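Note that this complex is displayed minus one protein chain, with the remaining chains in position.
Take a look at subunit A:
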């Protein structure tokens, strides 16, 4: 069978010791940033991006992807032990994970979330393997109209399905699109909004933007937060074994979470955070006794953790098969591919089969590494959580400065990071999510390019977007999401929204999707 042949090819790529090492390094670093509250996957990936320049594109993308899904594993550790989510997608895990730890069930909670993460990731992976080739065949028929509508769908979904208000999300997307306009216009050669600063002629540096908005802004927010940190208790391996009853109670939520997460992650604009939040809401609805939730219900941690890992895998579907990133992390990942001279899109699978299938197989291997990293070595992560943040953040700032400098060997980029850090911090304080901004920034030039081309071909007739079936259905879906956002914004149960907002506020509001 063709599929088996492809997987075999992928396995051969990954079996190379150096690729295997980068895969391990990626998931290891991912776990570190996931465990530590305050540094997100997005900041970590942008920080590592300059280091991948001397690596092969396949190894680079395998390592960066490992950071992304590895962070989903580590994120639950701090949620359970400290009531502080390591990554935003683990914010809901605090709600029941921390009460479990207070009851002395921290070990069980950590074990169950690791297994749930593995099950979720594997289901997402299967979906990715089965559907990406088909979707990329559809993608080959895309013209500028379809690309425009698809990106519009991604942007609207990313902004309106986030936790906060839809208006705020839309503001961030449009602001991001406008920031993307800065630099030389490819059609006319005019330098737009560059204010005669030569460094701005090429636009804002992606690494500077991501590190400023996420890395620097998070450091500013977390400096004193960490002082209040309580120290986690030691967790022994023996305390991790769940009782049979507990184990049985986790099977169905795990499957439901995996299914929901796989599905949601594949939609452009929906990332692990939304998947975990929605799966928590569903568990609460189907539970016989919903009042247990918030007091240490085991379903309340299994379902969201399997959902966010499933979503982290299927988030690669639109990115790899069509070339349109579904969330901010994917956008940076595609930026990394472009820097390495590889054009993401429907052609990727046929032109770079080794990269594509190697990446897929590396997911399977990386997830197994993660279970090994997260169970026997739990003591290491608990110890890591004991390091005060105040010892670490000066290093983060210096690494950010040097990392961004190394992209172009230009000190201007460090000043740029400082300015973007201020903007990112102010947005964070005003409760704006920066992830849709980054997505808008990356898609901005592509969106404009495809709009211009489509309108040129149709001689200025906008009805072309509604006359072509794929484009029309994508726009219909976009419209439906907007209407749903408005409707749910009006009737949203205030209580749930507030509980989630509080959890998000404790989270590092960075990394992963929306």
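Definition applied: contacts are C-beta pairs under 8 Å (C-beta built on N, C-alpha and C of every residue); 3 or more make two chains touch, one makes a residue touch a chain; residues count from 1.
Going forward, contacts and distances are computed from a predicted model.
Hidden chain, UniProt protein name from the list "Zinc-finger protein", "Sugar-binding protein", "CoA protein activase" or "Tripartite tricarboxylate transporter TctB family protein": "Tripartite tricarboxylate transporter TctB family protein". Only one of A:415, A:466 or A:484 touches the absent chain when the whole complex is considered: A:415.
The missing chain, though absent from the display, is touched by one residue of A:200, A:216, A:267 or A:303; that residue is A:216. Contacts to the hidden chain, counted on subunit A, fall at residues 51, 165, 167-168, 170-171, 174-175, 177-178, 181, 185, 187-188, 190, 192-193, 216, 219-221, 223-224, 227, 390-391, 393-395, 397-402, 405-406, 411, 414-415, 417-418, 421-422, 425-427, 429-432, 448, 451-452, 455-456, 458-460, 462.
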